[in-house]
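Following this message is one structure expressed as C-alpha cells.
Every protein chain of the complex appears in place save one, which is left out.
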Amino acid sequence: MSTEAPFRARTEHVPAPSRPSKPRRGGSSRRPAHWWIPWAFAAPGLAFFALTTGYPLVRSLQISFYQWSVLPGTDSPFVGFDNYVRALGDPQFWTSVVNAGAYLLMTVPATIAVSLVFAVLLHRPMPARTLFRVLYYIPVVTSWVVVSLLFKYLFSSDNGAVNWFLQDVLHAVSEPVPWLEQRWTALAAVSMLGIWKNLGWCIVVFLAALGGVQQDLYEAAALDGANAWAKFANVTFPGIRGTVIFVAIVQIIGAFNVFPSILLMTNGGPAGSTEVPLTYMYKQAFSFLDFGFASAMSFVMAIIISAVSYLQYRITREKKEARR
Amino acid sequence: MKRSLVLPTIALAALTGLAACGVGAGSSQSAPSGNELSPSASVSGEITFWHAYSAGGGEINALEKTIIPNFEKLHPGVKVHDVQVPSSDMHQKLITATAGGALPDVVRADIVTVPELAKLGVLAPLSDVMPDFQSWAAKMFPGPLATNKYKDKYWGLPLDTNTRVVIYNQDALTSQGVSQVPKSLDDLKAAASKVGGGKFIFAEGGSGAWNLLPFIWSNGGEMTDPSVSKATGYLNSPQTVDAIQMLVDMYRAKQIPGNILGGSGDTPTSDGLAKGLYDTIVDGPWTFPGLTASYPSFKPATEPMFSGSAGSISVVGGEDIVMTQQSKNKALAAEFVRYMLSPDAQQAMGKVGQLSAEPALAADMASYAPYYAPYLEQLKTARPRPATPQWAKVDDIFTKQVQLAFQGKVTVQQALDSAASQIDPLLAQG
Partner (left out) sequence: MSSAPATLVGTPSARRTPSRRRSAIGWTAARTAAVAIGALFLMAPFVIMVTTSFEPNTALLPNPPHFLPQNPTIANYVDAWTGSDFAQYFVNSAYVSVLTTLAAVAISAMTAFAFARFDFPGKNVVYAVLLAGLMIPGIVIIVPQFILAKSLGMLDSLNGLVFFYTAGQIAFTTFMLRAFFERVPTELDEAMTVDGAGTWRKFVRLYLPLARPALATAAVFAFLGAWDEYVWALTVISDASKRTLPLGIAAFQGEHSTAWGLVFAASTIAVIPVVAVYIAGQRHLIAGITAGAVK
C-alpha cells in the first residue's frame, strides 16, 4: 500500500483515458533513453531462458537430424531430413495431430466461453465470493492422476455415472455407450476432463483482467441505458481482449500438448486411435529410444502450433479492427 | 507330471547357452575383472541401487529396514543408497540417466527391458564379470533366467518372479449355473454362453503380449521362432490365430467385458471378480493382498491357466538384478547382487510378496502365503516373453493389431499377418 500513495498523488491531475488505453506504437515514449536499457531489463530472463531452454532446444533440433544414440560415445549417424520425412509420412503421427486438433476444437472455445461467463459472474460482489473463487480453483490444483482416474470411472461402460444418466435418467440411449472403447467418444470423454480441469485456470486469468477494466466505463454505459449484454460487448470484452488472446494461445498450445489425461484414460488406445502428439513422441523417445524421430515430430508440431496460434491471433485482431 | 514335458524350448536353449558361456566366463578376456569381482574379494565404499519396490506393500520396509542394514553389517564400512522409482517411470529415468552418464551401480529391472539395456551397452555382462556366475544361474528357474540372455551372454540374474493363474469366484459361477470352474479353453468357451445379464465368464485387463500369450501358448501357438529371429509363421500360425479368434468372438458376443481393450474404465478385473461380476480372471499373486484388504469376506480360489492342446502355459513376469558398466565400484555391486539373491534377502522379500526365482526356496515361499502354491506350480511350465532388445516395439505392434481385430476393423488373420510382417524386420536387427 505504501508504494501506491505517492503514485496516486502524482497522477490525480492526469485525465482518465476514455477507452482502455492501448500503447502508442512508435511514440517517443517507446524509444529507450539508451539502447541498452531494454536489454538490461530483459537480460536476466533471457540469459536463464537461453541456457536452460534455448540451448536444449538447439540440441534437440540437432538430434532431429541424427539417428541419435542415447549412450554417450556411441555412433549416431547423420540422417539429414529422414526423421522429418518419416514424420510427415507416418499415418500414426497424423492421426495424433488430428486427434489433438479435435481435442482443441472440443475444448478451447467451450472452455473460454464458459470461463468468461463464470469470471464475469464471479467478478461482481456476491455472497461468499471468495469461497466460490476458491472452489473454482480446486480442479486446477487437483492432481491429474486422481482426476483422470475418476473420469475414467465416470465414463466406464458398465456402471459409469455418465451412462447411468444417459440410459436410466434421460433414456437417451438403449444400451451403455462404450465411451473409452472407440475413438471419437473416447476423445469426447477426455475433452470433458480437459474443459473441467482448465476452467478454473482461465477464470483466474480473466478475473485478474476484469480487475483492470475501468469502472467509469461501466458507469458511462449504464447512463447510456446499456443492458448487461451491451456492457459486456462494448466495455468488458474490448477491455480484456488482450487477455482473451493470451488465454486462447495458451489453451491452444495446451491442447496440442495434451498428455496426462490421454495417457491415463486411454493410453492412446484402442489400436492407437486416440494417440496424441505427446503420447506418441513420448513413446518413440522413451520406449523405443528413437529420439531423433521424436525431436523431428516436436518441431513439426511447433510449426503447426505457431500457425494455428497466429491464425487465431489474426482472426481476433481483425474482428477488433472491423468493429471500429 | 505330463506338463513338464512341454518345458519350453526357449528355456532349454537358455540352459544350453548358459553352459556354453559358463565355460568361457572365467577364462580369457575377463580374467582380471573376474578376479576383482570374486566373492572372496574384500569390498568397501558406496553403491547406489535403483528399484521400483512399492511403498505400500512392505517391500520398501523389507529392503531398507532389513536387507540393506544386514548387508552393511556383513560388510562393515560399506553403504548402499537405495532409490525408489515408480515402476511406470523407471524406464524414462534409466534412459535419461544413460544419456547423462548418471546411472546407478545396480538396478532391479523389469525382465523385458534387460535385452534392450544390454544392447544399449549400459550393462556389465554378469556371465563374464562374475566368476561365480554359473553357480548362481544354476539355482534359478530356467524361464526367469532366460530373460537375462542377449547375444550369448547373461546380463543379469532373476531377482524375483511371478506368473498368472486363473482366479475364480465359485459363488458367482454357481449362481449362474456353471457348477465347475472352466479348466480348459474349450470349457471356457462352453461356459461363456451360459452367463449373461451384465455378468461375464471371464475378464482380462488388456491386449498386450503379457495378457494374451498364455492363451496363445496354451493353444499351441507361438509369437516367434525359438531363436527369436522371426515372427512370420509363428505369430500368424493357425494355433495363434485360433487363440485370439476365440477371445475376439467372446468379446464381440459381449461374453468378455471391454477391459480387454485396455483402459476402458470398466470395473477392474479383481474388483469385478470379488463383486461377482466376473467369474474368472487370470492374474498374478499381487491380486491377493488387494482382495483381502478390500473384500475380506470374499474367498478367491485358483486353478492353473486354462489348458489347450499344448497344456497350461502361462507367462513369466518379474524383475532381474543387473549391474551397470558405469559403476565405479563393481566389486561391491557384485557382492550386493550376491546378497540380494541369498536366502536371507530372498526370504525377506518372499514374506512381503516377492516370489523367489530359486526352486530351492519354493518350500519356504509356499509357507509364507497359501496363495503362492499355485504360482509355484504354474511356474514350472510358464515361459518368458521373447527376449529381444526390440521388445517394446514388438509388443506395441502386437497390441495395436490385436485391438484392431477386437474392434472388428480387420480379421484376426489379417491383424496377425500384418503384425508378423512388421515384427520380422525388427527381430532381424537383433
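Every chain is named by a letter (A and B) in the order it is written, and numbering of its residues begins at 1.
Quick note on the criterion: a residue touches a chain if its C-beta (ideal position, glycine included) is under 8 Å from a C-beta of that chain, and two chains touch if they have at least 3 such contacts.
Nothing here was measured: the structure is a model prediction, and the numbers come from that model.
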{"item": "Among shown chains, those touching the left-out chain", "value": "A, B"}
{"item": "Among A:55, A:81 or A:184, the residue in touch with the chain that has been omitted", "value": "A:55"}
{"item": "Sites on subunit A contacted by the missing partner chain, in the whole complex", "value": "1, 3-4, 6-8, 10-11, 14-17, 20-27, 29-33, 35, 37-39, 41-42, 44-46, 48-49, 51-57, 59-60, 63, 70, 118, 121-122, 124-130, 132-143, 145-147, 149-151, 153, 156, 159, 161, 196, 199-201, 204-205, 207-209, 211-216, 218-219, 222, 242-243, 245-246, 250, 253, 256-257, 259, 278, 281-282, 285, 291, 294-295, 298-299, 301-302, 305-306, 309"}
{"item": "Touching residues on subunit B - with respect to the absent chain", "value": "48, 50, 52, 54-57, 81, 83-89, 92-93, 95-97, 99-102, 104, 267-268, 270-271, 274, 284, 286-287, 289-291, 293-294"}
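Assume only the chains that are shown with their structure count from here on.
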{"item": "Separation of mean Cα positions, subunit B and subunit A [Å, integer]", "value": "41"}
{"item": "Sites on subunit B touched by subunit A in the complex", "value": "91-92, 95, 98-99, 101, 116, 120-122, 198, 257-258, 261-267, 277, 392-393, 396, 399-401, 403-404, 406-407, 409"}
{"item": "Contact footprint of subunit B on subunit A as seen in their complex", "value": "70-72, 74, 152-160, 178-182, 265-267, 269-272, 283, 286-289"}
